[in-house]
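My questions all concern the structure below.
Complex shown without one protein chain; remaining protein chains in place.
Chain naming follows the written order as A, B and C, and within any one chain the residues start at number 1.
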Amino acid sequence: MTRSLWHEGGLFARLRNACMPAWQAYVGHDFVRQLGAGTLPKQAFQHYLKQDYLFLIHYARAWALATAKATSLAEMRSANASVKAILDVEMGLHVAFCRDWGIDEKTLEATQEGEATLGYTRYVLARGLDGDLLDLVVALSPCALGYAEIGSALAAQATAENPYAAWIAMYAGDEFADVARSVADEVDRLGQTRGGDARFADLAKTFAQACRLEADFWRQGLAAA
Amino acid sequence: MTRSLWHEGGLFARLRNACMPAWQAYVGHDFVRQLGAGTLPKQAFQHYLKQDYLFLIHYARAWALATAKATSLAEMRSANASVKAILDVEMGLHVAFCRDWGIDEKTLEATQEGEATLGYTRYVLARGLDGDLLDLVVALSPCALGYAEIGSALAAQATAENPYAAWIAMYAGDEFADVARSVADEVDRLGQTRGGDARFADLAKTFAQACRLEADFWRQGLAAA
Amino acid sequence: MTRSLWHEGGLFARLRNACMPAWQAYVGHDFVRQLGAGTLPKQAFQHYLKQDYLFLIHYARAWALATAKATSLAEMRSANASVKAILDVEMGLHVAFCRDWGIDEKTLEATQEGEATLGYTRYVLARGLDGDLLDLVVALSPCALGYAEIGSALAAQATAENPYAAWIAMYAGDEFADVARSVADEVDRLGQTRGGDARFADLAKTFAQACRLEADFWRQGLAAA
Partner (left out) sequence: MTRSLWHEGGLFARLRNACMPAWQAYVGHDFVRQLGAGTLPKQAFQHYLKQDYLFLIHYARAWALATAKATSLAEMRSANASVKAILDVEMGLHVAFCRDWGIDEKTLEATQEGEATLGYTRYVLARGLDGDLLDLVVALSPCALGYAEIGSALAAQATAENPYAAWIAMYAGDEFADVARSVADEVDRLGQTRGGDARFADLAKTFAQACRLEADFWRQGLAAA
């Protein structure tokens, strides 16, 4: 990674620093370490994949809500880029990826939503209902940036024999890094126009909560093994 | 009025100052002046009363949305105080008041919503959808504070023969002043917790827009005469 | 209970019947049985009380959202009755009740939200965002009606020595039964005006999900013992 995912001193970097314990518990979760070492039980990964299918649907809905809450064309296009990325690209990749792991589309569609999936996704959507665009994008940011950081970290250590090499390569890739970077940039930009400094304590609560819910999501996967 | 409706230097006072032309066009509208002079055509007033019935319903909905967007019990109670005031007290007073002016409840319920009524109310509700609690309460504040300022100003000049003396007395009264004051206080308080300084230009746009929509509402009444 | 909490054949009764396994897992949960037998560990009850404090705040927000989504004064007043009941009465009772169990208000305010509390409350709020008033009130109904059914069932068997007798009496009381009844009536009424029959399968999913989230809430309490 020659270019950093976020700008030092920007609001995203400051939120990540302020919530470091929650951030580390998320990006350094046992699920992640086992995935990086190639020792994650297959059932845990499969359970995660199925729940992630449902997660992505609601994550796209939350970015659509961000598009609806935007007050300029630039903000709308930034938010809808994530909607399009998920609906038009990632969902297809995810379905294909799941097939490689023995999960067909019907199984995905019939998956019952797990408690952690429901909690995380509805928390973000409700944050979009009660807060403004900054609150919502802050709640959405740990997912994009955390996965990029995880992908990058695991790619540096993963061997070709790792059964999860393809997953790691996807989140370590330039394309995903660009998506993550644009989310961090949007957090920084909205922080300036929407009073991020004065709201920092409140935004940090949202950020830390989203990190905890990401960790719950990993735990939900591990618990299935 | 021994106590001011708002605190000098608070966010509400600064928004009012920054939007003075729009504020004056609202509180000093021809409708208001004719009402104060007792020369407002009766049809204009009756038309206004019927539209205000519909306005109050949506205004209460917007305060209910503010209650839903609140993130503390204190904020919820502050916002729901307005919902209760409207649903439990004002609507009853309004219906009784309209009866005195020859408009029965069935007529009120059958009133077709005017363009200015619809524009104003849906603007505020949509601001509650796209913004946060501060954006929404700023959009709601010109109504409460403007009516209190109008009531106070007209009461100082109105004679007992003015056919609109009862209306003036209601908005000049201590009870309404307390409601208005608590709205200004909430704008000030939210301004501090939600980055009001950094968002001032944007909030001023919302405030000025709400003032313009209040003026449109008066104009709608006058046009009926 | 001389008068039933709901009308046979009404939408609420049909949803309850259609979701009977989820309903039974909720109203007949181990937490409830131990509470009725007086054997529930004190820590479990205390943990439940603290989480219920946070639950009530968001439950009131959801009823405020219902008030905002209402399209008639009658609907608004019906929904806001629940907001007022919680903010103006129940929160005070709850704080006093918690004090009797050794939990002061500062502790309540400092309570970290549990996963089940967050999941349930945000699910309901998000249902209010994506659905209409019927979707939202259906999602809210298992709480009110289930507690009334539980209170009524446990009161019939509880002894005076039961340490939870006061809790049982509260939910077995006429006042709470009236609240629950009005929620069931509102589900029935909205079902008729908003196409409840054609939407039954979808509404039953929402109802069952809310029941499962109630059961998760009990489980969260038990897990603390």
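Note that in this section contacts are C-beta pairs under 8 Å (C-beta built on N, C-alpha and C of every residue); 3 or more make two chains touch, one makes a residue touch a chain.
Everything numeric in this text was worked out from a predicted model, so none of it was measured.
A.B. asks: Taking the full complex into account, find the residue in A:91, A:155, A:170 or A:225 that is in contact with the omitted chain.
C.D. replies: Answer from the full complex: A:91 touches the omitted chain.
A.B. asks: Decide which residue listed in C:27, C:68 or C:177 touches the omitted chain of the complex.
C.D. replies: C:68
A.B. asks: Among C:10, C:114, C:131 or C:151, which residue is in touch with the absent chain?
C.D. replies: C:131
A.B. asks: Please identify which residue in A:60, A:126, A:198 or A:222 touches the non-displayed chain.
C.D. replies: Spelled out, the listed residue whose C-beta touches the missing chain is A:60.
A.B. asks: Would you mind spotting which of B:126, B:170 or B:224 touches the chain that isn't drawn?
C.D. replies: For the chain that is not drawn, the touching residue is B:126.
A.B. asks: Under the stated touch rule, tell me which residues of chain B contact the chain that is not displayed.
C.D. replies: Within chain B, the residues that touch the unshown chain are 61, 65, 115-116, 118-119, 121-123, 125-126, 128-130, 213, 216.
A.B. asks: What residue numbers in chain A mark contact with the hidden partner chain?
C.D. replies: Output for chain A: 57, 60-62, 64-65, 67-70, 73, 76-77, 79-80, 83-84, 87, 91, 125, 128.
A.B. asks: Please output the residues of chain C touching the missing chain, sorted low to high.
C.D. replies: Per the touch rule, chain C residues meeting the hidden chain are 68-71, 129-133, 135, 192-199, 202.
In the analysis below, only the chains that are shown with their structure count from here on.
A.B. asks: Fit chain A to chain C on CA atoms, both being copies of the same sequence, and give the resulting rotation angle in degrees, nearest 5.
C.D. replies: 180
A.B. asks: Of all chains present, which has the mean Cα position farthest from that of chain B?
C.D. replies: Measuring from the centre of chain B, the most distant chain centre belongs to A.
A.B. asks: When the mean CA coordinate of each chain is compared with the mean CA coordinate of the whole protein, which chain is closest?
C.D. replies: Smallest centre-to-centre distance to the global C-alpha mean: chain C.
A.B. asks: Quick one: report the Å distance separating chain B from chain C, using the average Cα coordinate of each chain.
C.D. replies: Taking the average C-alpha coordinate of chain B and of chain C, the gap between them is 35 Å.
A.B. asks: Let me have the rounded angstrom distance from the C-alpha centre of chain A over to the C-alpha centre of chain C, please.
C.D. replies: Chain centroid spacing, chain A to chain C, equals 32 Å.
A.B. asks: Express in whole angstrom the distance between the two chain centres, defined as the mean CA positions of chain A and chain B.
C.D. replies: One centre to the other, that is 43 Å.
A.B. asks: Two-or-more-chain contact residues of chain C, please, as numbers and ranges.
C.D. replies: In chain C, the residues touching two or more other chains are 61, 65, 125, 128.
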